[in-house]
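In this view, the complex is presented without one of its protein chains, the others remaining in place.
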Amino acid sequence: MFNPAPSSGNVSVAGQVHHPALQHHFDTLEQQKESSSLGMWMFLVTEVLFFGGLFATYVLYRLRFPGVFAEASHHLNVPMGALNTAVLICSSLTMALAIYAAQVNKKKAIVPWLVATILLGATFLVVKAFEYKEKFTHHLVPGPNFDLTQFSPDHARPAEMFFSLYFVMTGVHALHMIIGIGLLSWLVVQSRKGRFDSTYYNPLEMSGLYWHFVDIVWIFLFPLLYLLGYHAR
Amino acid sequence: MSEHQPSIRPYILVFLALMVLTAATVLVAKFDLGAANDIVALVIAVTKATLVVLFFMHVKYSTRLTKLTVIGSVLWLAFLIGVTMMDYASRRMSDEVRGAPYEAPGRGSAGQLGDVGGPTDPVSSPAAADGE
Partner (left out) sequence: MSHAVSTDIHAPSSGTNYLNNGYGLRSWLLTRDHKRIAILYLLSVTLFFFIGGIMAMLIRLELLTPEGDLLQADTYNRVFSMHGISMVFFFLIPAIPAVLGNFLVPLMIGAKDLAFPRINLLSWYLYMFGGAFTLWAMIHGGVDTGWTFYTPLSTHYAQGQVMMAALGVFIAGFSSILTGLNFVVTIHRMRAPGMTWFRLPLFIWSHYATSLIMLLGTPVIAVTILMLAAERAFHLGLFDPRLGGDPVLFQHLFWFYSHPAVYIMVLPAMGVVSELIAAFSRKPVFGYKIVAIASIAIAVLGFLVWGHHMFVSGQSIYASTVFSLLSMLVAIPSAVKVFNWTATLYEGSVSWDTPMLYALGFIGLFTIGGLTGVMIGTLGIDIHLHDTYFIVAHFHYVMVGGTIMAYLGGLHYWWPKITGRKYRPFWAKISAMLVFVGFNLTFFPQFLLGYMGMPRRYWSYAPEFQVLNVLSTAGASILGIGYLLPAFYFAWSMRYGEKSEDNPWGAVGLEWQTSSPPPTFNFHETPIVTHDAYDYHDQRPTTAHKGEAALV
């Protein structure tokens, strides 16, 4: 079931030029690549559980206050949320194309696709910022800003709870987007130095995995937060 | 990780599918299907996520270990949510057996300690006085 280490690793690689990206504690580039990929997948496992705690919280309170959550959800901006969903899906495409470019050794195409991904990610964050500002002006930010009188007395606190979840979940997601953009920017710098080609593009692939994961989180956040009771708007 | 012949086509097709499914999820949400709304929304979201995982993240062409990792993480998430909800879902039954001293407010027992005047959900509880 599990693969033993590659058997080519125990003999000296005399006469074989080491790939510049090969780190000394690995025997072959293949081993390094497989290790890096497995490492990124292990990290994504932790991310699934990290967001999972938030989703568990959401599930409980959603089932406890279904009507009020739907009512609170009506205050969210569905066009902006849908736009952001489309933006992220596009960014996943451009990310996949950046990796494809490396795979087929079209080195010059890597940077444009990465930049496109970054721009789309930035677009997402700008739209998010608008949304947050809108919540602020409408007094829907939990805490002192929240105007409880917008809801009937029995609905006010659960509505505030909805917005607590909204801000924590989309906020943690946005933080991951920011980190993702940082990661991609670093990749742009490395790509411009010609570091990636069809023999070595693993950092691109791993960052792609991270980026797609963040997209998947949003794929769940959008319907769960924005489309609650949409039919009753 | 993908040893197959690289091609753009799967990416474009998956992209289009994701866009269509996004539109679908918004469209379906406009209709009141009762409990089915949630189910349909989740089914669509899971489908979209699966497409991203299999094709954008190349899991379709990855090792068994990678596939096991994906399944394992989802399984553990299911444990977290499912087993936690096992408690909450059985609270009402449990409170009845225990002879809980007061009628728990809202749908599903809140498990609140003492009477802290917890918020009710008149929209969905049977004792709903007026509507919204």
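So that you can tell them apart, the chains are marked A and B in the order they are listed, and the count of residues begins at 1 in each.
Throughout what follows, contacts are C-beta pairs under 8 Å (C-beta built on N, C-alpha and C of every residue); 3 or more make two chains touch, one makes a residue touch a chain.
Because the structure is a prediction, the values reported are computed rather than measured.
Student: Going by the touch rule at the top, give the shown chains the omitted chain contacts.
Tutor: Those shown chains that the absent chain touches are A, B.
Student: Consider the whole complex, including the chain that is not shown, and state which of A:66, A:158, A:203 or A:223 touches that chain.
Tutor: Answer from the full complex: A:158 touches the omitted chain.
Student: From the listed residues A:81, A:121 or A:142, report the one that touches the chain absent from this view.
Tutor: A:142
Student: Tell me which residue among A:21, A:56 or A:83 touches the hidden chain in the full complex.
Tutor: In the full complex, the listed residue that touches the missing chain is A:56.
Student: Residues of chain A in contact with the chain that isn't shown?
Tutor: 2-5, 7, 9-10, 24-27, 31, 34-35, 38-39, 42-43, 45-54, 56-57, 60-61, 64-65, 142-144, 157-158, 160-161, 164-165, 168, 172
Student: For chain B, which positions touch the chain that isn't shown here?
Tutor: 65, 72-73, 76, 79-80, 83-84, 86-91, 93-95, 97-98, 110-113, 116-119
What we mean here is this: only the chains that are shown with their structure count from here on.
Student: Return the distance between the CA-based centres of chain A and chain B, expressed in whole Å.
Tutor: Those two chain centres are 18 Å apart.
Student: Under the stated contact criterion, what part of chain A meets chain B in this complex?
Tutor: Residue list for chain A touching chain B: 1-3, 33, 37-38, 41-42, 44-45, 48-49, 52-53, 55-56, 59-60, 63-68, 71, 78, 82, 85-86, 89-90, 92-93, 95-97, 100, 103-104, 152, 154-158, 205, 208-209, 212-213, 215-216, 219-220, 222-224, 227, 230-232.
Student: In the complex, go through chain B and note every residue touching chain A.
Tutor: Those in contact with chain A are residues 1-2, 6, 8, 11-12, 15, 18-19, 22, 25-26, 29-32, 37, 41-42, 44-45, 48-49, 52-53, 55-58, 63-66, 69-70, 72-74, 76-77, 80-81, 84-85, 88, 106-108, 110, 119-124, 132.
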